[in-house]
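Just passing along the structure, written as structure tokens.
For this view, one protein chain was removed and the others were kept in their places.
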Amino acid sequence: MEFRFTNREQFMEKLENILESGMSPDNMKIVMPNPDHEIEHLVEHYKSPSKLKYFTLVGGLTGCLTGYAFTAWTAIDWQLVTGGKPFFSWPAYTVIAFELTILFGALASFAGLLILGKLPRFSKMLNPENYANEYVIIIEDED
Amino acid sequence: MSSHSTNVLGSNVPERDELYAYNYKAKLEEDVFAAVSKPTPLFYIALLTALGCVGIGATSWAIQIINGLGKAGIMNPVGWGVYITDFVFWVGIAHSGTLISAILFLFRAKFRNRFNRTAEAMTVFAVLTAGLFPLIHLGRVWFFYWLFPYPNQRHLWVNFKSPLVWDVFAVSTYLTVSVVFWYIGLVPDLAIARRIKESKIAKTLYGIFSLGWTGTFKEWQHYNQLYKFLAALATPLVLSVHSVVSWDFAMGVVYGWHTTIFAPYFVAGAIFSGCAMVITLMVPMRKMFRLERYIAIDDFEKLAKLLMLTGLIVSYAYIVELALALYVGKEGNVFEYEQFMYRLTGDYAWAYWTMILCNVISPLTLFVRKLRRNLIYLFVLSIPINIGMWFERFNIIVISLARDFDPYAFGYYTPTWIEWGITLGSFGWFFTFFLLFSKTIPVLPVTELKEEVD
Amino acid sequence: MRIIVPLILAAFFVVVALAIGGANVFWATYEDAPPQPVAFPHDIHAGNGVGQQNLPCTRCHLYVEESRFATIPPMSVCMECHGNMQSDKPEIIKLQQYWERQEPIPWQRIHSVPKHVYFSHKRHIKAGVDCAVCHGDMKVVTEVKKVRTLQMGFCVSCHRANAAPTDCWTCHH
Partner (left out) sequence: MNRRDFLKFVGVASSASVLSSCGVEKSTEKIIPLLYPAEEGYIPGEAMYKSATCSECPAGCGVSVKVVEFNPVKLEGLKNHPVNDGALCLRGQASLMRLYHPRRVRGPLRPKKGGLVLDKMSGDMLEPVTWEVAYQSITDALKAARDAGKSNVYLSGRTSGSLSALIDSFSRETGVERLPEYEAFSHANLRAAYRAVLGVSSLPSYKVANADFLLTVGADILETFMNPVSMGQQLQRARETNNLTWIHFEPHVSLTGFKASERKILPPGSEAYLLSFLLNYFVGNQLAQNNLPANVRESLPDAPIEEVVRQTGMSEDELNQLAQRMGAARNPLLIVGGVSTQQKNGYETALLGALVQWVTGMTGSTVDFSRAEDYSKVGNVNDLTAFAQRLENEQIGVAFVTRTDTLFRTVPAQTRLSENFAKAAFKVAFVDILDQNDKELVKSYSEMYDLILPLSHSLESWGDAEVQNGLVNITQPVIAQTIFDTRSEGDILLELSRLYRGAESAVAYADWLKTRWTNTYGEAALTAALQTGYYQRPAGAVSLSLNSSGLVNALKNTELDSSSDGKVLYVVPSIRMYDGRSKDLPLTNEVPDPLSTISYGQWISVSEAAAGELGLDHNNLIHKQREVVRLESGGGAMELPAWVQPGMPDNIATIHREQVDPALLDVDPRTGETLTRIDGLSLSKTGANAVLAIMAGKVAQGDRKIIPSGHDDHGHHGHIKGDETLYPDPYDRYTEYRWGMSIDMETCIGCSACVSACYIENNIPCVGEEENVRGREMAWIRVQPYYNEEGGMDSLIMLCQQCDFAPCENVCPVYATYHNEEGLNVMVYNRCVGTRYCHNNCPYKVRRFNWFDWTDRGAWEEPMTRMLNPDIWVRPKGVMEKCTFCIQRIRKAKDVAKDEKRKVRDGEVIPACAQTCPTNAITFGNLLDQESQVFKKSQSEREFRVLEALGTSPAIHYLRKEEHA
């Protein structure tokens, strides 16, 4: 079953109706021309929000730990004193740890999008459905 | 030119009917992709000019590699000259992009949507340009990979206490994150391009890069979260990158470098120059690509205000530096005092006063509302600001090194044609990328503008 | 179509990785024994088997215990034995011909370290490092070949294992 709208308000009305009728958002496909916070709030009332944040968290923490551990280990592996500083010069290594936190966090988040959003979607790369700027609700028939 | 119009589609479209948003989106797609269309002869002339500059730069670099760094003007005691100036300049340019897209995104400043695509592209290309200079200035560029901590049979690692290694990490992280951020914003637009473009090749290419984006709710849900997190990560990153660059100097013992205000001072300076560069690029682009409808004078005025703000911060930093040196005086710290007196009155005073004129005096004119709403004036003003910011870095690097501690080792540095050639080449390199960008990728963030109309 | 794109990408990366890896392995390990002007058999001189002379290394490499350089022996050292020895072996005849012409033999160099490396044979011999550690067991080879990389990692591993100095200027100045 497929519903197509050119008008956002009409689409939202319909969507709300369907959701209120007890249909799970997971059982339908909603296509939108652009992100929309109102719709998001509406749907997330019936569906848990994105799990992407955990990717960011784990990535960031890994980066931070890697940053400190790697810098410290390389300094100990071959001990060379520079400028009379201690081998574990944590203030200097904080810069590295910080940058790696950001880097790993960002890359993990990106990976999160690819994994959670099942991207890249090779089947849709070259022959997508053409909905232009319409709002679409597709309900997979089960009954 | 009229001021901001709520009726973006013009007079012949009915007001705010139920199809308004739908039509708006279609028209927006049409307008933006009209710009990403067949290039004009002017485009080819510009591209060839840019490539010519790249050629000059590449030749100069080749000469320098074959003969040695002596082909540049750097000497004892000025070990860094135009190259590091260029590096800091381009890293600075790279800053407004992520600032406009990330920080203003977090602050929900809608006007960012007019500039963020171009600004981010500028960021990526400017980092790509800046990244060349640490290589160019190396004595043995063929060993550049020694700067990266990779496992090797020699059991050697890099020195993580060196600000240059921080630089390596900061700049490459910045490049990676900027590319990811830019690309994430692009994916839905690429999906639109895949739909709109007619040629098979274009469809295929846009299709591949759009990752098979279909615009389902699930995709948008993750997308929104990702975009938010990336913005949140990129914001401290932006601040850190130019701080790290400033620490290249602030961690040194040289007077004129060794100061705690460098990090905020450099970040403000970077945003200042970055905004100026965005204006330099966007004013003509708005005209040529007929985007007047979507980018209003108000939007530029906001940029101009940002320029004023950062300009004042930079001016404040100049004053603090100078005032501290004068306050401690000859008795307090003769090295610092004489360094700043040398900047004001010495051999390079012309460079110092050029900087003051461009960065302190000229932005003050923006207090006049008429001027900051005049696009031609903004465009004209943005160029001296860019020049002024180049000189700021030149002054910091060259003047400080020319006279540091030991009077015997004072020297005077004059750049050579090799250095100017490579600098020219860097502009060519940047504009080559930018020109190619303007004809392949929607210069406005279509999806985000669509969101605004709902 | 849906499989082709990732396949092509994957194939591309695999080929590139293999090429780089292969080239690295090839250049690091490929070491030919160059033809020498006189085919000097180390095993016959240094080996302790039947018909072998069992000479100590220092019999010919005169300076190895007191100099940085082990040095190729002066030709007069060869002639101490081969001078009075009538032989129909072609290589010995070649040697004697060089000597008659009073012309040094232009040996091909096999073991070397780069110019920026300071290496002292004397210190290593005095520390009890066996020649074979770096040169391989000369008692059993006829044709000399490089059997160790003699690259920095090789030196450093041994220095670390034996608590020898790893101060950079030990080898570089």
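All chains are identified by letter, namely A, B and C, in their written order; residue positions are counted from 1 within each chain.
The definition used in the following text is that contacts are C-beta pairs under 8 Å (C-beta built on N, C-alpha and C of every residue); 3 or more make two chains touch, one makes a residue touch a chain.
Keep in mind the model is a prediction, meaning the values are calculated, not measured.
Undergrad: The chain left out touches which of the shown chains?
TA: Touched by the chain not displayed, across the whole complex: A, B, C.
Undergrad: Out of C:L55, C:I92, C:I105 or C:V147, which residue would touch the omitted chain in the full complex?
TA: Once the missing chain is taken into account, the touching residue is C:I105.
Undergrad: Among B:L401, B:I422 or B:L435, which one is in touch with the chain left out?
TA: Among B:L401, B:I422 or B:L435, only B:L401 touches the chain that is not shown.
Undergrad: Touching the hidden chain in the complete assembly: which of B:V165, B:V314 or B:I422 does that?
TA: Of these options, the touching residue for the absent chain is B:V165.
Undergrad: I'm checking contacts with the chain that's been left out. Which of B:A46, B:I63 or B:L147 qualifies?
TA: Considering the complete complex, B:L147 is the one touching the chain left out.
Undergrad: Residue by residue, what part of chain C touches the chain that was omitted?
TA: The list for chain C reads 31, 34, 62-63, 66-69, 71-77, 102-109, 112-118, 120, 122-123, 126, 150, 167-169, 172-173.
Undergrad: Of the residues in chain A, which ones touch the absent chain?
TA: Counting only chain A, the missing chain is touched by 80-86.
Undergrad: Residue by residue, what part of chain B touches the chain that was omitted?
TA: 67-70, 73-77, 79-80, 134, 137-141, 143-144, 146-147, 156-159, 161-165, 168, 248, 251-254, 330, 334-335, 338, 347, 401, 403-412
In the analysis below, only the chains that are shown with their structure count from here on.
Undergrad: Across the interfaces B-C and A-B, which one involves more C-beta pairs in contact?
TA: Of the two interfaces, B-C and A-B, more C-beta pairs touch across A-B.
Undergrad: Centroid from C-alpha atoms only, then distance chain B to chain C, rounded to Å. What do you get?
TA: Chain centres of chain B and chain C, defined by C-alpha means, are spaced 55 Å apart.
Undergrad: Quick one: report the Å distance separating chain A from chain B, using the average Cα coordinate of each chain.
TA: 27
Undergrad: Which positions in chain C touch two or more other chains at once?
TA: 5
Undergrad: Going through chain B residue by residue, note those that touch at least 2 other chains and give them in order.
TA: Residues 155, 208.
Undergrad: Could you please specify the touching residues of chain B with respect to chain A in the complex?
TA: Against chain A, the touching part of chain B is residues 18-19, 21-22, 25-26, 29, 149, 155-162, 165-166, 169-170, 173, 176-177, 180-181, 184, 188, 191, 194-195, 203-204, 207-208, 210-226, 229-230, 233-234, 236-237, 240, 244, 247, 447-448, 450-451, 454.
Undergrad: Could you please specify the touching residues of chain B with respect to chain C in the complex?
TA: Those residues of chain B that touch chain C are 152-155, 208.
Undergrad: Inside the complex, what are the residues of chain C that reach chain B?
TA: My answer: residues 5, 149, 151-153, 156-157.
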